[in-house]
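Here the complex is missing a single protein chain, while all its other protein chains stay put.
The chains carry the letters A and B, assigned in the order they are written, with residues numbered from 1 in each.
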Amino acid sequence: MARIGVFICHCGENISATVDVVKVAAEAARIPGVAHSVEYKYMCSDPGQQLVKNAIKEKNLTGVVVAACSPRMHEPTFRRACAEAGLNPFLCEMANIREHCSWVHEKGEATTQKALDIVRTLVAKVKKNKALEPIKVPVTKTALVLGGGIAGIQAALDIANSGHKVILVEQAPSIGGHMSQLSETFPTLDCSQCILTPRMVEVAQHPNITLHSYSELESLDGFIGNFKARIRRKARGLDEKLCTGCGLCMQKCPTRKIPSEFDAGLGLRPAIYVPFPQAVPNKPVIDREHCTYYRTGKCRLCEKVCPTQAIRFGQEDEIVEAEVGAVVVATGFDIKHGDFFPEYGYGKHQDVIDGLQFERLASASGPTLGEIRRPSDGKVPETVVFIACAGSRDPAKGIEYCSKICCMYTAKHAMLYRHKVHHGKPYVFYMDIRAGGKMYEEFVRRAMEEDGVQYVRGRVSRVYERNGRLVVKGVDTLLGARPLEIEADLVVLATAGVANAGAEELAQKLHVSYDAHKFYAEAHPKLRPVETNTAGIFLAGACQAPKDIPESVAQSTARRRRFILPASAASSARAPAPTRPSRRRSSAAATGRWSRPWPRSTRACARAAAPAWPSAAPNRSTSRASPTRRSMPRFWPCWNEVNAMADFNPKIVAFVCNWCTYAGADLTGTSRMKYAPQVSIVRFPCTGRIDFMLLLKAFAGGADGIIVSGCHPNDCHYSSGNFHARRRWVVFRGLMDFLGIDVRRVQFSWVSAAEGAKWAQLVNETTDRIRRLGPFADYQRLRGQGVG
Amino acid sequence: MNSMEKDTRLIGREALAKLFAQWLGEGRRILAPKQSNDKVDFAEVETPGEVSLDPVQTGQSPKGALFPRVEELFSFPSRDGRVELRERDLAALKPTVVFGLRPCDAAALAALAAIFNWDSADALFSARLAALTTVGVACNRCDEYCFCTSLGGGPGATTGSDILLTDMGGGEYLAEVISEKGRQAIQGAGTLFQPALGKDKESRLARVEKAFDLDKVKPALEALFDDEAFWVEQSLRCLGCGACAYVCPTCACFDIQDENGRRLRCWDSCGFGLFTLHTSGHNPRPLQSQRWRQRLMHKFSYMPERQSVLGCVGCGRCSRACPVDMNILEHLRAVAEAKP
Partner (left out) sequence: MQALRSKARELLATKTVQVIIGYASGGGGRARAVFVREAAKADALVFDDSCQQNLAVYFSKPEVRKLGKAALVATPAALRAILQLAAENQIAEGELLALAVGGDDVVPLATFAAIEAHVAARDGDWSAAEKEELQKYEAMGLEERRRFWEEQFSRCLKCYACRAACPLCYCTRCTVECNQPQWIPVPAHDLGNLEWNVMRAMHLAGRCVDCGDCGRACPVNIPLHLLNRRLIREVFTVFGSRSGRSAKGDNALSTFKPNDPEDFIQ
């Protein structure tokens, strides 16, 4: 026998101002199965929670419904309270009568009745809930760090130093990333390689770190605590155990004029090469694209001169498999190369270079050994113009964000130039100066005041060549937009920081979300900046957004903490999915996927066992019976009365996903936007989980119209649920129309968590349309028809 | 019915129409073979013109008049926490005339009654039966699927019909009034009939050759029970749907489902894979061959043994409806001729 406790919250006046909570509590007491029904001013407060706990004990409750704010607000609060009182936390539900009722409708009987209806719905649901226990899964205490730049190195060292094993995978032949290309770092003007290389060596020598350089992630399966990674170790062309790093092969290689990637195209390297002298590992790699042997079958000189016979021309890529517990993505960023602004002449004039190229000029181990020289003729430039914002903050050209680090490194570049060329004249064209970090403002001031860098507030319209020099045409807005022309010997563009070329592909392999610019998405921009929405996959460094070295290091360390804590446990307790797997289902079940009758593929099972809702993991191939099926409002008694009041009061059911539309509807409430009250919202983990039959069940249950809404494509919390749903909707609409069911009665929509206004508009428009279409009598008539 | 005199009359087609009108006027509904969608099945009619007796047999049997595809047994609506039990109002069941059923279908009523009133009287079924009057039509033609004569029936048999009509040609029907119910059905309609003088019913009946010896079938079935290969061979092409059971006039297995406060009884078939699935998960008939064997045993061995009535009347519908051309006549012949 069900003994449900119902607790109606006033929420101060937030609910009670528009909803007659006393009446709701009294009416709720009469719902069959409700053994206890009270109202209180602040249910989430300590005394409020105590009311729940006492009632559980005194009345032997089998389930609890707290009618208050959104479950996204306080579900954990009340579930914890229930657990403390001895009631399984999953037997506790929240009825959202604030964001979805009191805040969005006018005070009155209809609103009170709607609140009561919402309570009824959740009472019906909680009666069918089953007690669930957290799933204990063993945790592999190894981390996989993708990317060996400063963020990846820092993450690897932190984790390794805590006693856990790390596998570090770096795409390039050496770790170090962009930081190894820099000359000096702001704001301290430390020598970049000096502070970086000790860490690189530490990584190489650390007993807990396994380094796979010149390697890439092939695939990742599994879930937090239990990932299976496949890593492709690309063929270097030599036996690393035999190679001593003596460098003879590089000296003798006859193909020497290949533009060096490390030197940003300003220097040259041979076909067998180590990217820079301090590379870790200090073992060369054969560039098969340029190597004479691979192109023509001739040469093999390196093989002849190698003292240890380490060269292996036939070597193939190797796949290494690893089991890891968590993944840190530290794949970094790139700067935009190319003629983003053709008027600046990058690529046309050799002496127009970008920031990384300047770093290589300034670098002691660079192509000019640290001397600032023009790429065209090798002369020392007398005048250098630095152009900031050469591509960022430009909505018209698609990069609307600020790349964050350029103001600082431009100041640094100007200072370095002056330090090296004492009589040199540096100019910086800027829009704003963004120097918000510790000691950052002081650094820029130093550039202006001590190092004589001339800062001009204004943009450059054109750079062109005249008599071997570059004419920079700009404007000085602080002097009333006075046009300015500077004859420079070298122009340095601070181009935008962008995501790496392979970022999208990697994100899809990992099932992490990314934004329109292919930067990886954090779980919450403020409160969870180092996690992704995929449990067990963390972010570090600039793959998330352009950032500087201190931030990347800080983030790596923070991320380390996030990993260590779960990894310290022998096993991990995962919140179970509130939906129960159905037995022996196969073929195109609710998710539209097929599989062998039994058992399903390992991957599907792994995902199915993943900490599904409400924490995060892709959940796509489960076919689970959802308790929400049973929570269909079976009766609409209040609406019958309301019907009598108006000519036709349409009944609309909305099936929405928890992460986007439900949150969006919460936002509508928080923003106090009003909308038509006829809609009843049912919460799902994902649109991918909405069975098409539910739409027909809703119609059979008395609905006149239906709204189905979820996350926008690419935003799905489970990566691809809404993509599957979208296909299913297309097909189902075709079928409905063919059967003579008016598809205008079903409104599909994408409403994000930020689109509170859109939700209100959607509901109002849909309610209007359904009102005009009239009651769905033809369908409801089918109930009971054909029974003798 | 010993006291009944043999009452045989003649009625013309136009008079039949008036009889229909009388029945409707008495508040009866009339179910008869009616054409729709390339099929002829029992449906409500108002005039003989709507009736189609062209096909040898209808697609579905008239058992739906006694044992509907879905029927409510009782309901239990709940209001304010109290559950109310509502029985069917048996008196409200409309009296029905099933017109145009063949002698095989009429004979099937006995099998249905034997099942539904076996160890306890099924009130709903019995009420429907009491309210039912059957006006059969003898068979002028048969096809390769008919085998009523092998089971003790015949194209002009009267068992189960309250009135049996035989088409004598020229728009005239011989009308044999078999039972008291039949007499009541034509009460006050005496003027619609003429005497049937010298009408030879036999000459109008179809010739249904006896296909096998029923006495051989029963013991043969028992002897073949454990012959797995025999049953597998017979049923290899069977796909386990419910078509045969549902079109059969004597099949009466049912399922009970509760929906929205109503207890519903609906057709079920022993051919379905999960028909005998236990709660424990064990299924004593996991293979189609075992289920096929069950079908024959139930009709030709268990029912005769326990209810003293055959579970088959030789109408041939199952074979006509079967998507894979299972032919019960062929299978029974094989049984009868099988070497032990």
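As a working rule, contacts are C-beta pairs under 8 Å (C-beta built on N, C-alpha and C of every residue); 3 or more make two chains touch, one makes a residue touch a chain.
Everything numeric in this text was worked out from a predicted model, so none of it was measured.
In the whole complex the chain that is left out makes contact with A, B.
Among B:Glu14, B:Glu44, B:Glu84 or B:Glu144, only B:Glu144 touches the chain left out of the display. For the chain left out of this panel, the touching residue among B:Glu87, B:Asp255, B:Glu305 or B:Glu337 is B:Asp255. Among B:Phe99, B:Trp267 or B:Phe300, only B:Trp267 touches the chain that is left out of the view. Panel shows chain A; residues 582-589, 591-598, 625, 629-630, 692-693, 696, 700, 713-714, 720, 723-724, 726-735, 737-743, 747-750, 762, 778, 782-787 of it touch the chain omitted from the view.
In the full complex, chain B contacts the hidden chain through residues 37-39, 41, 59-60, 69-70, 143-145, 232, 235-237, 239-243, 245-247, 255, 257, 259, 264, 266-267, 269, 272-274, 287-289, 319-321, 323-325, 327, 330.
Note that in this section only the chains that are shown with their structure count from here on.
The geometric centre of chain A is 67 Å away from that of chain B, both derived from CA atoms. Chain contact summary for the complex, chain B toward chain A: residues 64, 68-72, 78, 80-81, 260, 262, 264.
Against chain B, the residues of chain A that register as touching in their complex are 30, 32, 783, 786-788.
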